[in-house]
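Take a look at subunit A:
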Amino acid sequence: MLTHLLPEFKIIRDDERCIRCEVCVRQCGFDVHSYDAEEDMLYADENKCVGCQRCAVMCPTNALTIKPHDYEYRPNANWSKEHIRDLNKQAETGGVILTGSGNDKPYRIYWDHLVLNASQVTNPSIDPLREPMELRTYLGRKPDKVEFDNNQVKVDMPAQVMIETPIIFSALSYGAISYQAWKALLEAADEGGTLCNTGEGGWPHELRPGKTRVIAQCASGRFGVDLDYLNSASIVEIKIGQGAKPGIGGHLPGEKVSADVSRTRMIPEGTDAISPAPQHDIYSIEDLSMLIYALKEATHYEKPISVKISAVHNAPAIASGMVRAGADIIALDGLRGGTGAAPKIIRDNVGIPIELALAAVDQRLRNEGIRNQASILVAGGFRNSGDITKAIALGADAVYVGTAALVAMGCTLCQKCYTGICNWGICTQDPYLSKRLNPEIAKRRLVNLIRGWSLEIKEMLGGMGINALESLRGNRLHLRAIGLDQWELDVLGVRGAGD
Partner candidate 1 sequence: MRHYKYLIIGNSAGGIGAAEAIRKTDKEGSMAIISDEEHHVYGRPLISYYLGDEIDYDKIFYRPFDFYDKKKIDAILGKKAVKVDFDRSIVTLDDAEEIEYEKLLLATGGTPFVPPIKGLDKYEHFSFITLDDSLKIRERLSRKKIETAIVLGGGLIGLKAAEALTMRGINVKVVELADRVLSPVLDEQASAIIQDVVESEGVEVITGHTFNEVVGNGGMANGVIMDTGVKIDCGLVIIAIGVRPRIDLVKDSPVKLNRGIVVNKHMETNIPNVYACGDCAEVYDFLSDNFRLTPLWPTAYVGGNIAGHNMAGNAKEYVWGTGMNAVDFFGFPVISAGYINPPEGQEMEVLTKIEPENMTYKKFLIQDNRIMGMIFVNEVDRAGVILGLMRDKVDVSSFKDDLLRIDFGAVHLPIKLREEINTAAV
Partner candidate 2 sequence: MRRVIAKEEVCIGCRLCEIWCQVQHSDTKDIIKAFKKEDKQAVPRVHVEEEGARSFGLQCRNCEEPYCVYSCISGAMYYDEETGTVQHDPEKCVGCWTCIMACHRGAILRDERGERVAAKCDMCTELEVPACVAHCPNEALILVEDDQEEETE
């Protein structure tokens, strides 16, 4: 059948520079480039190009330029190129359009409308290079008070997990991402004094000894979930939803269920790993409570239990219920959260921005006097340490970063994760591709990311005259907004700049 789809990218090869080394041919998992020995020429099939830039990066002579294709239909304000493309794709397949990575639509990014404060005259800024600067955070439920009686401090201190910096690696499952990528995240979390999240992909046994800085997810597929898994982790997280696809489950296609993935998830090789949309033992808040306590029982009440939800309309009420249901940590994943595969229509249209959800949830929990009973983790498109610092000021205890970590490892957001082909070796189980990600290098890059951002957070804290992160947490006085409407200011609990 004739496809009506036009290529998305244009490949420009500078023949003056091309040495016919064929690195591009070998490096493109989408088989875009080919070498014609008879003609001694390299050709490209642009229809297959996803714009991942792997060939351009690898070309030893910089002979390649990949850029969005400049074909144009008749200009139409309603029917964009993207709409036409999607329509054609569905007309040709009758299927649900998939995509990878987070929402790329121009919903308002509130971080870009918030500015931070700095100390001038009335109180001093602090020089983080010289003076102590504390980013340490304890995640977990805090008791309402410390009882002091007869020289005894009585405290029912539930499990706490310490992180040295408020940057945690998001749930990225082994299976969705490659073993190498997952290993890099694990080791970087370990070295960086933070945590990584298993997603629903389990935790390879050989990567367990000596490692505890892991949030073990218990999701609807229950993949890899057993007592060993739960008790090896620092935190157990019940995944209810994900920012990129609220209300949607997931399918790890059978071809991605390799022998190793199968071992880790403890499912048969080559069969789909289906994560149903709901957890079928949770249809209600009291069911959530049931699973929370099942997990507490399974872990001797020694691990904080986190519950992760997509940021949706009722997030504040739901979060309140979660805390009352026993969740020690509330994880909120916003509209711009990443994914390996999601129906595009869901990714682009469901959920609310994390900034608003965070502000609303933090405020609700405070109003109800239960904010201390749970830590708040937020996720969903955090791009730099500025976003993170603003999130702390809006009330987060720590921030999940997923896409940023992937980019640090090499991801170029080509959004083709769902194909199982990733030229950067991140989102693939093809051994030919996955080994492109050297876990050592990736780990180094991730540790650098954490280090760099932590230093920047310290700089920003210092500027505000704060030397311990907890003094910024929920401290919205250090935020001002620019260019927002009143309702947005109200939700964010932030005043306009100059106000």
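How these were chosen: all candidates are chains of the complex that A comes from, given by their letters.
Criterion: contacts are C-beta pairs under 8 Å (C-beta built on N, C-alpha and C of every residue); 3 or more make two chains touch, one makes a residue touch a chain; residues count from 1.
Predicted model, so just to flag it, every value in this text is computed and none were measured.
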Original post:
Looking at this complex, which of 1 or 2 sits next to subunit A and touches it?
Top reply: 2
Subject >> Of subunit A, residues touching candidate 2 in the complex >> reply: 16-17, 19-23, 26-27, 58, 60-61, 425, 430-432, 435-436, 438, 440-441
